[in-house]
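Once you've had a glance at the structure underneath, I'll fire off some questions.
Only a single protein chain was left out; the remaining protein chains are all shown in position.
Which chain is which? They are A and B, in the order written, and residues in each are numbered from 1.
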Amino acid sequence: MEDILTVESLSKRFGGLYAVHDLHFSVQAGQIVGIIGPNGAGKTTLFNLLTGFLRPDSGTMLFNGEEIVGKKPHEIVTKGVARSFQVVRPFHQMSVLQNVLVPSLSKKLLKKSLSRASHEANARELLESVGLGEKTGFLAADLSHGDLKRLDLARALATEPDLLLLDEPFSGLAKAEIDVLLPFIEALNNKGLTIIIIEHKLRELMKLVKRVIAFDFGVKIGDGTPEEIANNEAVIKAYLGGGARGFAAI
Amino acid sequence: MKMRSKESWRSRCLSILGRMVPYLIVIGALSIVPVFVKSYYIIDLLILCNIYAVFLASWDLLTGYTGQISFGHSLFIGGGAYTAGLLNFYLHLSPLITIPIAGLVAAGFGLGLGIPALRLRGPYLALATFAASGILSVLTSVFWKYTGGEDGLYGISSLTDNIVAKYYLSLALLVICCGALLLIVKSRYGIGLLSIREDEIASMASGINTSKYKIVIFTVSGLFAGVAGAFYCHNQLHVGTEELSLSLSILVVLMSVAGGIGTIIGPIFGGYLLIFLNEWLRFVEDFRMLIYTGAVVMILLFLPRGILPTFILMVRYLIGTRISRSGD
Partner (left out) sequence: MKLLAEILVYGAVQSAVYALLALGFCLIFGAAGVVNLAHTAFYMVGAYLIYTFMDLLGLGLYLSLLISVIGVGVIGMIVQQFFIRPLMKSEMSVMMITLAIAYFVQELILSFYGPVDRNVRRFVEAKLTIFGMVDIDSQRMLTLAVAVVLIVLLWLFLNKTKAGKAILAVAQDREGAIFIGINPDRVFLQVIFISALLASIAGAFISPTLGARPHMWEHPLIRCFAVVILGGLGSLEGAILAAIIIGYSEVVVSFAVSSYLGELLAFIIILGVLIKMPSGLMGSKTGT
């Protein structure tokens, strides 16, 4: 199994502080990895670096062996990396269907030379699979938070990625909604999609992933199975209080 | 297999034709106007409406559809008008040549503005467009010896002497330019443009090269506005500082927004409506502009979507209730 993503010596500063400091890790194709850490630990910054929205101060990022530092976001999407956003970013005044059709304009999908009707059919199928099949005509501005999260996910999937970066996919969702979303993500991974998930809802995350990377102050403080991370001294210290204790009990 | 594809091809053609029907009706109606209307005054007004329609629609593509706020559209309009005017005045080139060249020059302005403007958004972009058109305006004053300064250039050749012919030419301008603009937004790339307006970051994350789209749209918007500006110059037989003025830029903004921003057709409709309103109000000449601008403020306040979309919504609502009542 080769590495689909390799990050080496990655650093990014804002003013005097390191958001990400000398980071090294790799992800193999087909893995499903969780990223945890307290707020401000640099997790979303890492995603922004990986997707080209921020330029690192130093280090390399290799996707499928290719250097992606300095590449623009749309280029990285075309290479096969997609992301969802921590705070949803729908196209408000466009319909659900239109939202998911936008990725069909990416270079990768345009190369397939499909008709608009085909793209539309694919989009509908995708929306059906995330549970928005009935709402394709709805304006994104009229959707509930849970539906917006699904839309965000569907739009990311519409880019046909090889690597999916999910930024807090469970935030703001009710238990019932999470119970539907979790197996869906699992199924995606079973079909071969490599997934990296940032999450605060540790209990749910541990059910999903087999490997967890822990962050604090931009530095990797742990990398292992959920059990290993739960018993990692540094990790427990980073998460002071009840969260850590409940965490260790997993 | 062959039968099925023939059928789907036919049904697709029919559906395209079906969607074109409203446009065909309007174009048809506009085409036969000179048969019924003999007043040159009204024909002249309609010519103006057709020209303004292109100003407004090209602005809407840039601002309404792609979200690039432009308060300096007179840069393109005036740029096109002055190019045509200067070429015609000094080199005696015919409108057939000056108009396309003017379009290209204005497209060049669009390109020239679009590239540095890539990083700008909202009020910053608005200010940049103000400043850009301001620069051109001042340059024409500085080189007053060639541009005629405040008065501008008179004696520009006419397109044709027959006013009815001029009307049909302006209609052709409308159909060609606005038709092209509509084709752009209704193409598969239309939602790409909208996505840039809605959320540029999410658009980039969906694989859209937003910089390329923005540059192209600036250029295209400039092209059509410049062509219409040149046409206007040959229609008025004069080019002057009004074509580069802040007032014109702002008028374009207000008319488009009143008509219905982001729809291409809304601004065209708004243009027609407001130009005729302006003329009708001449009976209260002293307060005409006051009522006019007051009406625009009211429209912006109460019909934020613009006149046309609100009108369509009302019609849909009325038809909808009637259907549901009879359907049950």
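Keep this in mind: contacts are C-beta pairs under 8 Å (C-beta built on N, C-alpha and C of every residue); 3 or more make two chains touch, one makes a residue touch a chain.
Since the model is a prediction, treat every value here as computed from it, not as a measurement.
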Seminar exercise, completed: Among listed residues B:172, B:201 or B:313, the absent chain is touched only by B:201
For this session: Identify the residue among B:175, B:246 or B:277 that touches the chain left out of the display.
Result: B:246
Problem set entry | Which residue of B:138, B:163, B:176 or B:314 touches the chain not shown here | B:138
Seminar exercise, completed: Touching the hidden chain, out of B:37, B:97, B:183 or B:297, is B:297
Exercise. Considering the whole complex, which of B:46, B:87, B:128 or B:217 touches the chain not shown?
Worked result: B:128
Problem set entry | Residues from chain B at the interface with the omitted partner, ascending | 69, 71, 116-117, 119-124, 126-128, 130-132, 134-135, 138-139, 141-142, 201, 246, 250, 253-254, 257, 286-287, 289-290, 292-294, 296-297, 300-301, 304
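Here, only the chains that are shown with their structure count from here on.
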Exercise. How many Å are there between the centre of chain A and the centre of chain B, using C-alpha atoms for each centre?
Worked result: 42
Exercise. Touching chain A in the complex: which residues of chain B?
Worked result: 188-189, 191-192, 194-195, 198-199, 201-211, 262
Seminar exercise, completed: Contacts from chain A onto chain B in the complex sit at residues 51, 53, 72-74, 77-78, 82-83, 85, 89-94, 98, 101-109, 116, 119, 155-156, 158-159
